[in-house]
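With one protein chain withheld, the remaining protein chains of the complex are depicted in position.
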Amino acid sequence: MAEMDINDAVVTTRLDAVVNWGRKNSLWPLPFGTACCAIEFMSMMASKYDMSRFGAEAMRFSPRQSDMMLVLGTVTNKMAPVLRTIYAQMAEPKWVISVGVCASSGGIYRTYATLQGVDRVIPVDVYVPGCPPRPESMIYGVMKLQEKISKESLSMRKEHIARFYESLARQEAIQAEQGRTGQQAVRDMLMAAAERGAGTIF
Amino acid sequence: MESIALTKQQLDGDHMIVNLGPSHPTTHGTLRIVLELEGETIVKATPEIGYLHRGVEKLGENLSYQQFIPLTDRLNYCSSIMHNVGYAGAVEKLLGIQIPKRAQQIRVLVSELARVADHIVCLGVNAVDIGAFTAFLYLFKQRETVYDLFEMAAGQRLHTSFTRIGGLFRDIPEGFVPLTERFLVDCEAAIDELERLLTHNPIWHDRTKGIGAITAEEAINWGYTGPCLRAAGVPQDLRKTQPYLGYEEYDFDIPVGTTGDVFDRYLVRVEEMRQSLRIIRQVLDRLEPGPVNVDDPKVALPSKEKVYTRMESLIHHFKLIMHGMEMPVGEVYSATEAANGELGFYIVSTGGKNPYRIRVRPPCLPIFSSFEAQVKGCLIADSVAVLGAMNIIAGELDR
Partner (left out) sequence: MVIEQIETQIPGAIADRHDFRGDQTIVVPKDHFLAVVNLLHREGFQFLMDLTAVDWLERQPRFDVVYHWLNLASQERLRLKVPVAEGEAVPTLTGLFKTADWFEREVFDLFGIPFEGHPNLTRLLTWADFQGHALRKDFPLDGGDPFCMDGCTSPYNNGAPRT
């Protein structure tokens, strides 16, 4: 794929490979920290498990300035529309790592108040299991995401992100027409999704 | 030609509404504060919580008493072991049993380690919010040693689930005591370093002195407990006033502040860390050999050798797992001094396998409810300092 021209020290390769190489080695995380996994994230960022080796040291808490969202901790039904808003504000290309079992599937909280996995409301790329996952697991998750990015193609816009924006528009329509809060609109969409047998609302 | 300058009326016109959260850079978990600002001065602050309400109390009604222990871990995730200890103590009070001496000492040991860990997070994060990142990095190295100790004892770094009803999960292993002794020396040095960085730092003084001050009567009226109450001048610490787990035998002091502002809360927490190290040293000196679980087959699981070789032990094991413990009918409220304040467990039992009602009294709910009173009239940057010093952990605030 990449060959070395000995005379001029010029590397020739494919555009996809170069762009993906740049993207995967400079992922700027947006830590969407809600609960305990955020504490293990803090450990991961500290000196012992150092995340900056992967180019992901620049934590940006603004969605406009980051490209990788780490959902760290339980996302409750009250938090779900907030998560969708933050994800919508990120610029593409963007990826999501769902860290911990609470974010991946609801975890040990099978209750009225907990969203049973963030992949019901936003598209997720990598799931990291654990309660909480060790910092090494989280780093492995980022490495898996890097592998995934290196195989991506530049030309195709991701279909699931397009579907997400459509579902966001539908959610806002429900809120405007029926005067519901974001949480109730997302719940109604989840009920409708369950009835037609789908697992997600986008 | 008319002047293009705005009049004072126009400049000081409407208030600006700024929404702080629920996804925000300060690592205090998901809470939302709607600030109404006049310029940079806060006129009104409305907190909104519930973004991490996971339904723990309702889940507790559907689980057995032993199965609730992992849920207590996830309440205050910075110092999970103290919640295990508090809950196990409440169920043991309901049963009316006493755990062996060694189990009590080890519970004190790990509780104080967890208290140091919690204060490390609180102070580190408070400093980061104000802008002092170095303190966080230096302190977190000590927290990694505490994680190593917990992993040695319980198998897990953060959510240890170390206690069981009637004692502990298992005895502490071989390397635990030497590593703890090394930790005592390292942590003392790290706290000295933290003090060198912050305590006499004029920037730290400017940002924290006089911010969020509260009088003792106000603090009691708002229901404050823990370091925030002691910073306001009230010497209330359950380890001294209503001792449990043998705390009356240890020699330690309670730091008490004067004004209750952010700087006092910082000083109280630093001194509490030193006192915790002092208690740990005393526990290590007095650690007695013995069993770590109560010798009652109706409460604690029998050891594996007995289960595999004797019939009665097998039957006891089966009954304990499948039918649960035989609980009396009644209700208890048991409180311990957690890192944030008085952590209370109110358990109502109707004799069944599952509790009828479990209530967790969160130490930081009353503290956070006073947020508006604390920041009214301050600048917006001060609200972040006050929030950090309150040590709001959303897991126990919302449950």
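As written, the chain order gives the labels A and B, with residue 1 at the start of each chain.
What we mean here is this: a residue touches a chain if its C-beta (ideal position, glycine included) is under 8 Å from a C-beta of that chain, and two chains touch if they have at least 3 such contacts.
Here the structure is a predicted model, which means the values were calculated and not measured.
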One chain isn't displayed here. Which of the visible ones does it touch?
A, B
Missing-chain contact, candidates B:H15, B:K101, B:K306 or B:R359, resolves to B:R359
Which of A:N77, A:Q146 or A:S167 touches the chain that is not shown?
A:N77
Tell me which stretches of subunit A touch the chain missing from the display.
77-78, 106, 110-113, 116-117, 120, 180-181, 183-184, 190-191, 194-195, 199
When the complex is taken as a whole, what residues of subunit B touch the one chain not shown?
49-50, 53, 55, 57-59, 62-63, 93-94, 96, 220-223, 234, 236, 241-242, 330-333, 335, 342, 344, 346, 348, 353, 356-357, 359, 361, 365-366, 368-370, 398-399
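The rule is simple: only the chains that are shown with their structure count from here on.
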How about subunit A: which of its residues touch subunit B in the complex?
32-36, 38-40, 42-43, 46-48, 61, 73-74, 76, 78-79, 82-83, 86, 108-114, 131-132, 134
In their shared complex, subunit A is touched by residues of subunit B numbered 22-25, 27, 29-30, 50-56, 58-59, 70-71, 74, 77-78, 121, 136-137, 140-141, 143-144, 147, 157-159, 394-395
